[in-house]
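In this view, the complex is presented without one of its protein chains, the others remaining in place.
Chain naming follows the written order as A and B, and within any one chain the residues start at number 1.
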Amino acid sequence: MKFQEELKDSIRKALPDLDVVLGWCGSFDPLHATPHFIRREEDIDKLEISPLSVHNLATYLPGLRGKKVGIVVKGCDSRSVVELLQENLINREDITIFGFPCTGVVDQAKIKKALGHAGNVRTCDISDSAIVIQTEDKAHSLTLTQMLADKCRTCRYPDAIISDYFVGDKIGEPAPLETDYAALEAFESLSVPERFGYWLKELDRCIRCYACRSACPLCVCRDHCAAESRDPHWLSQENNVRDKVMFQVIHAYHMAGRCTECGECQRACPVDIPVLMLKQKMNREIRDIFQYEAGVDPEATPPLLSFNMEEENITEKEW
Amino acid sequence: MPVLKGKELRIVGFLCNWCSYGGADTAGVGRFNQPTDLRIIRVPCSGRIDPLFVVKALMNGADGVLVSGCHPRDCHYAEGNFYARRRLEIMQRFLPVLGYEAERFEYTWVSASEGQRWQQVVASFTDQIHKLGPAPKIIGPQAADTLNQMAAAL
Partner (left out) sequence: MELVKYLKSADLKSWLQELARENRVFAPRNEGDSVIFAPFDPEQEIAIVHPATLPPKKTVFPQSEKLVDFTYSKDPENLSRIMIDGKEVLPEGTAVVFGGRPCDVRGFTMFDRVYLAEKSTDIYYQARRENTTFITLACEKPETTCFCHWVDSGPTDATGSDVLATVVDGGYVLEALSDKGSKLLTSTLLENGESRKDEARKAHEKAAELLQDAPDLSGAPKKVLQVFDTMEFWEEAAAKCLSCGACAYLCPSCYCFNITDETIGMKGTRIRSWDNCMSAQFTMEASGHNPRPTKAHRLRNRVGHKFSYYPDIHDGVISCCGCGRCIKSCPVGTDIREIVLQAIEYEPAVGEEQADEQ
């Protein structure tokens, strides 16, 4: 990325006053990046910003409370930071935000599908329009826009919403590649039994590792999650599809009015369960009723923490 | 009103202690005839109701869920039902994505003196649930247990 050196310079300047700066670096194969914790000057050189920088690093912020933390954010990640600030879960003065103009990150599941198998990647070169991946027996050339995560294809916030340092030129409001919630609307047009059966089928393979929860930047209960609580006993420990669905409903509802649709829940799932759709449904309803979008205004009050005596968009049932 | 014919369905009602539970009581004292599908759970306030109760009830075998609290501006705790209204409204709109009709769940307001209204709410909600029929049920621990049964029913 063009601005990467500029970003490194900004981090170099800020690092003496910070305990750690969160960024990304290379991982176990050329197709993956991994969160990178920059503590020392020499760590800065390993920093790499690319369409592989998929992780939402805001997830680490509440756990680093009390430390001086720098964080490199994509536009979507900055919304999680805003939401955390809004909920007083982090202190603004402890956080130094490094923004850059994000042109989208990949969806590893899409790449895996396009390659057939992603276990033997030798090299991966990403240009503005293409990803060229060399596996042991073949070179694959993939169109970048097709490999982008769905959230990037509908992105309206490519530049960090808040930042202390911003490198590169801001993109402004891009033309989305897709309309919001198209997949959700297609799903909603299915019949009742189809929708009911879909979640049973998809969640049957859930192993209850709770990576969806742990990767979520706004799942801030951490070690005190309802999923494992015995009292109240929301869920049994059985390998039961009912409990698996129920947990996803709990997650979606606890995110109502807070979720920024960063998609970490779905990305983290080791068995590729499409759990983001439940949160999207919640968000779309909240947008329709309250004209509210989470994580764009640090001063805003989330809709479920306030009320109006007369609700404009709620029509109650007449009996 | 005629007693509903056919098999009773399971409807769970969450009623606030101060208004709706009293309203149901008033209906009882007044000997207003009501369908008997509803099972009432008394809670301190509609604001106490976690909307997840609704889903939990449906997933564990309820065919319908009714929440009733004090009328807006009339909450015993001043604003519990205002918060409840927002929460319950989004849950009602959320239900269809899970494969439950939104009409399986309603929330409303009944005061302690409104025995007549309570009767009307119960009757029409019960009727509404009977029109929808039994809710989809999860049978057994594996998805296949339910999915095979659903396929066989078609």
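The working rule: a contact is a pair of C-beta atoms (placed from the backbone, for glycine too) under 8 Å apart; a residue touches a chain by one contact, two chains touch by 3 or more.
A quick note: this is a predicted structure, and the numbers were derived from the prediction, not measured.
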List the shown chains that the missing chain touches in the full complex. A
By the document's definition of touch, the residue of A:Lys46, A:Arg65, A:Arg156 or A:Arg222 touching the omitted chain is A:Arg222
Options A:Arg92, A:Lys112, A:His140 or A:Arg153, residue touching the unrepresented chain: A:Lys112
Option from A:Glu5, A:Glu41, A:Asp169 or A:Glu238 whose C-beta touches the chain left out: A:Glu238
Counting contacts across the full complex, list the positions on chain A that touch the omitted chain. 20, 27-29, 32-35, 37, 39, 55, 59-60, 109, 112-113, 117, 119-121, 136, 202, 204-205, 207-211, 213-215, 222-223, 228, 230, 236-240, 264, 267-268, 270-274
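Here, only the chains that are shown with their structure count from here on.
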Using mean C-alpha positions as chain centres, tell me how far chain A is from chain B in Å, no decimals. 35
The chain A residues in contact with chain B across the complex are 184, 187-188, 192-201, 203-204, 234, 238-242, 245-246, 249-250, 252-253, 256, 277-278, 281-282, 285-286, 289-290, 303-304, 307-309, 311, 314, 316-317, 319
Spell out the residues on chain B that touch chain A in their complex, using ranges where they run on. 51-52, 55-56, 59-60, 72-73, 79, 82-83, 85-87, 89-91, 93-94, 96-101, 106-109, 117, 120-121, 124, 136, 138, 141-144, 146-147, 150, 154
